[in-house]
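Okay, handing you the structure first.
The complex is shown incomplete by one protein chain, all other protein chains being positioned as in the whole.
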């Protein structure tokens, strides 16, 4: 890794958005796509407050095979349709290389989740598309391993890569993960990648999303990806870290993003 | 997890071998399959000293996409042919669900590597075969996550699963990983899975393979998977942790395995 | 730990300063007190730019007993005299309960270093004084252990406690430590303790001190403790993480602290 600060930074285009440019990007939505009407309800509200992109899990990687695994292809379709209705780009996690082709029909940005950062088979396949990729950091990946994972994508020809810091596993149990904002400052200083931050997984606690969102932007993050819901307590998964749309508006307002 | 010790343990059959039974199983071979003649030379020597199964990497997951990635399908074929010549079952890591079918023609046991323990897509596909699976523990996976990964395989119908402790990442830099032998004692006491230990990756230091092999068997491991080479220093990869065949014989002799 | 946000926060007075109140406090100085003239030179410059308190190590806990261990009592005296000359309160780490009494003559704030957070003998003795205490978090202490360490001090009658997040040990090697800003948001939300942040040890990299200082304040820190020197490269210790006084001024200016 070069020790000088990169002068020219990559910018990743998603329709008319630019990640890594002068504006901070807000990506939001529920942890999991639950059904068409609730997804549309959330999306409409997010559009109103000025959110730039929708997120929602269709394929959910879960520790136990007996837990809810997401709506799958049906979730992809709902997300895609809702995105068209509210005129916002959409992003979701893909876990299986064989689902990429289908995904291309419905989504604008592929997410690679934390558990798949070392899944080089998947990274290479994603690298063969030209869809922008949000590459989440592995739960205990070093910066070097994370950047190398990005190179697995880039070497196939796809350089539309946005890194996403989502917290690492530490000994702390009061928070779900430990958000490593050093990573943001480091990536901005030493590499050309845009980087966004996920304070929802990074803290696991709804009440810490606001302060950590401000901190992430303060040290240079290009955007935030935040789990929100019109009724956070009713979320199928990750309720404890999901914020209300009102709270999201408060964050965006404090950051002058609207 | 139940607090009583399991009375009936699973036993996994590989041809005429039984993993998890009364005998301790030794699996050995080079880190990577390099070429037919060196593979045959190693295999012949291992057969002579009484090793039960051959290992050798055909697909090598590497942090950097620019490092040697293994011989791929050619490596599979070499391994399979050599196994037939010396009459030993063979085992290798599979990283891509689409390669499983090909692999079935050449190998007897599938390994899931540490980086892919959370790759639920791959686990499910492996679960659809009836080939025995060696499931390595993720670099920082908890026992619960590891056992859940095994359940991803088992719920598809394949219960021929052998867990493999291969060391976890800790703050220690003098060793490559920290071999967690508590895991062996825990898995043997609380679950029905057979478990083997990889002291090569678990220490990263050739000189520690002997003592840690003895320790692994002492706390109940059902076998060992050890990187060996007739000329360890000449190994393409992992030379520092590869032992000579003479040293392997010393370990087996101390353990009364011949 | 209570789940409701504390309404009334502790404020710790140091002469005419208040830590935990409306103003953000900047504590700065060299890693180690080197000699009277350089300490005076640094202190004078820091006073000029509006720094609120001086720091400088007299007793240096070092991994190796053969490394420079600080000037000891002589360092205490230099620090105390310089503080009087420039009219700024001074703070330094105390490692031995038997040195507290001497320290009381020279310093205004006692620091408990990371290695001594679990040194309950020392914590109790510090608790018997009424000097304000900056309690650094242990290298891998959980929030609960850290708060309990503060209680060891408080139960002796001294509640003038300021917590200090200084980074935790993780697997990352590109930075010296991983600054855990979740800790700041958590401590501010769930406890009544003031908390400051040490971005110097928290990153170990001079170029990351600026962004991480902004992030720390953004998520609610009550102040910063930063290693600075008029000639950073010439610092006896921790040169790589020491910033220039000009860079410190840039941080304070960006934070509107002057």
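Just so it is clear, A, B and C label the chains in written order, and each chain counts residues from 1 on its own.
Definition applied: a contact is a pair of C-beta atoms (placed from the backbone, for glycine too) under 8 Å apart; a residue touches a chain by one contact, two chains touch by 3 or more.
Everything numeric in this text was worked out from a predicted model, so none of it was measured.
Participant: Given that one chain is not shown, which residue among B:85, B:155 or B:185 touches it?
Facilitator: B:185
Participant: Who touches the missing chain here, C:115, C:192 or C:240?
Facilitator: C:115
Participant: Return the single residue from B:10, B:44 or B:142 that touches the missing chain.
Facilitator: B:142
Participant: May I ask you to list the residues on chain C that touch the chain which is not drawn?
Facilitator: 61, 63-66, 95-98, 115-116, 118-122, 139-140, 144-145, 148, 151-152, 155, 169
Participant: Just checking the interface: what residues of chain B touch the absent partner chain?
Facilitator: Residue positions of chain B that touch the missing chain: 1, 5, 140, 142-144, 168, 170-175, 178-182, 184-186, 188-189, 202-203, 205, 207-208, 211-212, 214-220.
Participant: Going by the touch rule given at the top, which residues of chain A touch the chain that is not shown?
Facilitator: For chain A, the residues touching the absent chain are 169, 171.
Heads up, the rule we're going with is that only the chains that are shown with their structure count from here on.
Participant: Using the touch rule stated at the top, which two chains are linked by the largest number of C-beta contacts?
Facilitator: Highest contact count belongs to chains A-C.
Participant: If I average the C-alpha coordinates per chain and also across every protein chain shown, which chain's average lies closest to the global one?
Facilitator: Nearest to the common C-alpha centre lies chain A.
Participant: Hey, how far is the Cα centre of chain B from the one of chain C, in Å?
Facilitator: Distance between chain centres: 48 Å.
Participant: Could you put a whole-Å number on the gap between the CA centroids of chain A and chain C?
Facilitator: So the centroids are 35 Å from each other.
Participant: Among the residues of chain B, which are close enough to touch at least two other chains?
Facilitator: Residues 169.
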